[in-house]
Every structure is written in structure tokens, then in C-alpha cells.
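A protein chain is absent from this complex, but the other protein chains hold their places.
Right after this comes chain A.
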């Protein structure tokens, strides 16, 4: 773990150090890891395990008769996620830099596959690839990572090389083109939620890269114009429009589109300060909230753990985001800064959108809550992102 990549480790001088000593050394990877992020993310994943279990233990039509089906899988996903994080740290974000074109190409290929008959539709979005053994893959989650890496690579190349202070227009256009391709494909699925996340990621990346203000505001304007055009042209499916209508007025159709929002809000509202106790929520036990183990997992926390539990989840995600912001600011290479900022934009928006929709302040879209929601692809992607953050922190200069 500690070998090779750490440029500050000096070998061949002094006595050979034991494993423990090396681990506790000031310059060791273990010491330099961002523990608040690691612990918060782990706590969120474990909390998620309980919430997912609570939401699914009675749903026999989902859990195939085994109440622990989702619990075991969520734990397994978390384990794989931790391993992916470790692998990412080992490879290092800089080490991965050379592999970025390959990763990017591979992820775009995967989302293209979704559009072929290999893909399958879940909840109106054609964004999954069914794998043998009951597993399924949602490639758009990984595209979020490769867009960040790809854009960061392009935008920071000349700056990190010391050639320029800011990325030039040509580079920015290349970076935007790189993001636009997968976004267009995801739009076709259609997976509006993921596209929205990617737009925010692109914005975050551009901001952090130091690209000219004209690009940032231009992109914002283009986004607004695009939204209006999409609305006017009727590109959106009926269900997507209905979701927005239901968001604007949840009483519109309490049995139909507004049902999710209403039931979610009732579940959370009824939690009060301390909640009804884990596994004792009547809304959860009665399965009144659809998709409660994935997109609406926050309602379980809200009902059964109350304001304290829901607040804790927001707080833990806040710790992750706060530390990630610090990592972005403290690293010295633009590549690391841009990657971290992209991840911050991703996590922040996804958190705000997911929790916000359960609280009725955002329209309903199919986005998972990082670490907490059930879903392998999402879990793997966010843990890879944590790996990238750790790598950026580990590899920054000691003096920083």
C-alpha cells in the first residue's frame, strides 16, 4: 500500500522500519488519509444498511422471501465500495490520469450498450444493463466519474504543466464536448436526473478549473435556455412533466403522481424529534412510500429516527462535503482541485435533490442518496470518488 506512489518516501536510508512503525509514521498513507471522510462515508453506508433493511424486510415481492436479502447485499456493496476506494488510492488519481481516455471510452461504450436490447427499463428510465446472477449495472453512475476525470485531465493539462494560468477557450470547448457526448446518450434513455447531475458536475468542474467567467455564465444561460426549449418542444415524457406538476402542487393528484411526494412527506413529518424507533415506522412497515429502499430511503430515517436521525445523515454528508471542499482548496495541482470540486458538485447536488424531493422542496427524480440508498452501481461510484478524494489528499505536499 505504502510503496511506489508516495514520492516522499525515501528508501535505502536509515534502519528498515517495521510495518506498524511505517503505518504510524508521519508520512504514512494511513496517517495522511482523510479520516473524517472515511468514517462519515462508512457510517452512512452502515446506517443505510439498517434503513434499507427496515424498508425491505416486509416487501416479500422484492426480497424474494428473505428479509435480509437487501441487508446482505447492501453490506456487500459497501465492502466492494471500500475495496474500490482502496484500489483507487493505490492507483492514485495521478496514476489514473494516463488511463482516463480508456476509462472514458469504456464508460461511454457501456451507456451505449444500455440503448441496445441489452439494456432494460426500470421506473420509466432505460438506464440499466441486466447482468447474470440477478445483478444489474447502471453505467450512468460511472460516467459521472469519467466525466470528472476526463474534463479535469483536459482542463488542467496546460496549467499544471505551467504553460498557462487558466485553461484556454479551445481546451474548455474540448472539455465540454467530452461531457456532452455521454450526456446526450443519457438524455436519450431518458434519465433526466443523471443529466441534471452531470450538468452540475460540468459547472463545478469549469468553476474550479479557473475557466473564464464567460464560460461559466454562458453555460448557465445555455442551461436555462435549454430547459425552456426542452419544455416547449415537449421532448420530456408525460411522466416527467407530471412529476414537476405534482411538485408544484402535491394535492393535484394524491392517488397518482403526487402520491410519492405526499406519502414521503407524511412519513417524514410523522417522525417528529426522535422518530418512531427503528423498524417501528408505520408508514415504512405499511409500505406506503414507493421505492423506499432506493430513492426514498431518507423517509425511513425521517420516520423511524426522527429529526435526530435525519439530521445526522445530513450532518455526515455535510462532513464529507466540507472535507472534500478543503481537499480541493489545499491540493496544489489543478488536476486534483478540479477532480475534488467535480465530486463536491456531484455529491452536493445529488444529496440536495434526493433529500429535497422527500421533503417536498425539489421535484421527484430517480437519484440515489450517496452511500445510503440501495444500489450497487451508485455505491461503487461514490466509493471510487471517495478513493479519488483520499488520493488527492494523500498525494499533496506535506507542507500544505
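Quick note on the criterion: contacts are C-beta pairs under 8 Å (C-beta built on N, C-alpha and C of every residue); 3 or more make two chains touch, one makes a residue touch a chain; residues count from 1.
Here is the rule we go by: contacts and distances are computed from a predicted model.
Student: Quick one: find the hidden chain's UniProt protein name among "PTS system, cellobiose-specific IIB component", "Xanthine dehydrogenase family protein subunit M", "ABC transporter permease" or "Penicillin-binding protein 2".
Tutor: Listed in its UniProt record, the absent chain's protein name reads "Penicillin-binding protein 2".
Student: Which listed residue (A:48, A:271 or A:366) would be found touching the missing chain in the intact complex?
Tutor: A:271
Student: Specify the residue from the set A:195, A:208 or A:297 that touches the hidden chain.
Tutor: A:208
Student: Among A:345, A:364 or A:389, which residue is in contact with the omitted chain in the full complex?
Tutor: Of these options, the touching residue for the absent chain is A:345.
Student: Of the listed residues A:21, A:121 or A:332, which contacts the missing chain in the full complex?
Tutor: With A:21, A:121 or A:332 as choices, the missing chain is touched by A:332.
Student: Using the touch rule from the top, list residues of chain A that touch the missing partner.
Tutor: On the side of chain A, residues 7, 58, 94, 160-162, 165-166, 204, 207-210, 263, 265-273, 282-283, 285-288, 302-303, 306-307, 310-311, 314, 317-318, 321-322, 325, 328-329, 332-334, 337, 341, 344-345, 348, 351-352, 355-356, 359-361, 395, 397 touch the unshown chain.
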